[in-house]
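Have a look at the structure below, then the notes.
Right, chain A next:
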Amino acid sequence: MRQVIFALLPACAVAVYMFGLPALVTLVLCTAGCIGFEAGCQKLMRRPVAIADGSAALTGILLAMNLPPSSPWWLSLLGAFVAIVIAKQIYGGLGYNPFNPALVARVVLLISFPVQMTTWTAPTPIGSGLDAVTTATPLGRAKEAVMLHGALPADLPSGFLGSFLGDIGGCLGEVSVFALLLGGLFLLWKRVISWHIPVSFVGTVIVLSGIFWLVDPQRYPDPLFHLVTGGLMLGAFFMATDMVTSPVTTKGMLVFGVGCGLLTVLIRLFGGYPEGVSFAILLMNAATPLIDRYLKPKKFGLVQEKGGAHA
Partner candidate 1 sequence: MIAAVVSLGGIGLAAALALGAAARKFAVEVDPREAAILEVLSGANCGACGYPGCSAYAKAVVEEGVSPALCTPGGQATIEAIAGIMGVSAEASEPEVAVVRCQGDNRKAQLKYRYLGLVDCNAAQRVADGPKACPGGCLGLGSCERACPFGAIEMTPDGLAVINRELCTGCRKCVSVCPRNVIAMTPRSATTHVLCNSHDKGAVVRKYCQVGCIACQICKKNAPEAYVIEDFLARVVYEHHDQAGPGVEKCPTSCIRDFRFGYPEGSSFGGGELPSEKNAPDEGTGTAG
Partner candidate 2 sequence: MRLKTFSGGLHPPDSKEFSAGCPIEDCPLPEELVVPLSQHIGAPAKPVVQVGDRVLRGQVIGESGGFVSVPVHAPTSGEVVAVEPRLHPSGRELPAVVIRVDGEDSAAEPMSALDPATAEPDALKDRIREAGIVGMGGATFPTHVKLSPPPEKPIDTLILNGVECEPFLTADHRLMLEEGEKILDGIAVLQRILGVEKTYLGIEANKPDAIDQMSALCSGRNIEVVPLEVKYPQGAEKQLICAITGREVPSGGLPMDVGVVVQNVGTCAAIADAVLRGLPLVERIATVSGDAVVQPKNLRIRVGMSLAHLVEICGGTRVEPAKIIMGGPMMGMAQLSLDVPATRGTSGLLLFSEEKVVRRPEGPCIRCARCVQACPARLLPTTIAAYTRLDMMDEAEQLGALDCIECGCCSYICPAALPLVQTIRHAKAAIMARRRKG
């Protein structure tokens, strides 16, 4: 848990640098809210208070990562309530929640408060002297343009490096792919997460979006655009890999990742929402028990090896 929080720090730092005080407030509110609700629930249920395990804090940070930087205070707290109380504690607490708490909170907020959840501020790095202005995310603009005109807008950010390092509008955790990747690699290196889910997730997105792009580049953005925009990196490395809500077997993890990638691209390209990562992960969370059920490892002794010619 601690290591995951640690891996998220660079992304947090970039977000605070880009969006300034509001981002910091959102981060703090979400984290404190989650920890507070967790402690309150455990007190109420007369179970040992286990906020020291860091899981509530992690949920809080992930939730903040999924909110726009200018979120009003009540949005953050409501999100924290949904994440901890509804998505986690009433299932019995850590280890038992079937859905990723932070994502449940994000989706609940997105559906309930679409305006607040899609009011983005353009990044204004601290010290740049710029005023905060509202802007749209690249994914949002792409979706809108395709809906209205049937083609991508001409001025879609093509500067890969910029969006890679973090100067596009969006949620806290959608800003800097680079910082997230850094954290993700750290987790892989420390073996906190295994490669199966991130690789199959991102891989599927690249392949599928690549196919669509080749078919009609006017209408469908290129794979690189998919990679560096939206919450793909955050989702692939930090949300989909949540062990509680993903399958336990390697085969299952691969299926899970592929499913996430597939749904992400479908929702991004054809769905009503511009961003599909959170829905994709939630849907695969729902499928996790079935994946575990049908993709169990073959028990030792159930495979007849070539050498065993003895009937």
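Criterion: a contact is a pair of C-beta atoms (placed from the backbone, for glycine too) under 8 Å apart; a residue touches a chain by one contact, two chains touch by 3 or more; residues count from 1.
How were these candidates chosen? In short, all candidates are chains of the complex that A comes from, given by their letters.
Everything numeric here is computed off the predicted structure, so don't read it as measured data.
Asks: In this complex, work out which of 1 or 2 touches chain A.
Replies: Of the listed options 1 or 2, chain A touches just 2.
Asks: Contact residues on chain A for candidate 2 in the complex?
Replies: Within the complex, chain A contacts candidate 2 at residues 53, 93-96, 243-244, 246, 248-250, 292, 296-308, 310.
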